[in-house]
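Yeah, one chain of the complex is gone here, protein chain that is, but the others are all in their spots.
Showing chain A:
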């Protein structure tokens, strides 16, 4: 087991922590949904408790087998995925995975997707009921995924038009008292309007961006490589777009912004923080470097020392 933290006195003075809706993130590095399982897999390679947080594999009310056919295809500096929210379902997660999450010393975020309006609300109610019944805490926050481009029903259908999303965010807000972040789509008509709506409906934060809808055609077979035609683009290729959107949204809302999109270096994290992100999520980079969390944290500490930054609050939203 390799420890991420550096115990030198100089590093110990650095303040990388922040709080969102009462939840402490010891540093801004959160692993993004869909890229980190429920944390166990990567825990074999480094101490995931050193992370700021983990957003678990996207859950739907019922288990989903995900999409058939090609599920990933590489692009220039990125990848398209069409996993289609394969997951064990909310109840199976609460029964089988939460015991492990109870043992973690990092912010634990349930990413909640859905096919229908009722799926989302019932899922949120189940998570709330479990949180009420559980003696110790296993879930710190719900991240409402209204932006998955890879499921035919629900998912992004709620994430395009602000008026469609409003009712859903309102209903989920009523269904749970857990801190709530809404994960937004870059494919939304106006992502800043969407974020403002989330704030108005009582969301504690917004997470952005989810993958960008993209496509790859097999020219010899004369068809899309994906059974669903389109897939979600992630990775370094989308970082400039994500950064711009985080900047736009952070200027418009008063609630914290959880920024993500193609982060693959410590300076990428700093860019997002400077654009106004409270914390960031790291996704595709986990596939480029299986010790991403440990390496990014080390790099972020080194950057802060080099730039004489004692607290990330000094640079948050500075641009």
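In this section, contacts are C-beta pairs under 8 Å (C-beta built on N, C-alpha and C of every residue); 3 or more make two chains touch, one makes a residue touch a chain; residues count from 1.
In this section, contacts and distances are computed from a predicted model.
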Its UniProt record identifies the chain omitted here, from "Kinase A inhibitor", "Dihydroorotate dehydrogenase electron transfer subunit", "Branched-chain amino acid transport system permease protein" or "Lactate utilization protein C", as "Dihydroorotate dehydrogenase electron transfer subunit"
Across A:55, A:81, A:210 or A:248, the one contacting the chain not displayed is A:81
Touch as defined at the start, partner being the missing chain; which of A:17, A:49, A:70 or A:311 qualifies? A:70
Hidden partner chain, touching residue among A:28, A:235 or A:276: A:235
Of A:21, A:171, A:274 or A:290, the one touching the omitted chain in the full complex: A:290
For the chain that's not shown, point to the residue among A:264, A:281 or A:294 touching it. A:264
Touch rule applied to chain A and the missing chain gives residues 34-37, 41-42, 44-45, 57, 63, 65-66, 68, 70-74, 76-79, 81, 83, 86, 235-236, 264, 284, 286-288, 290
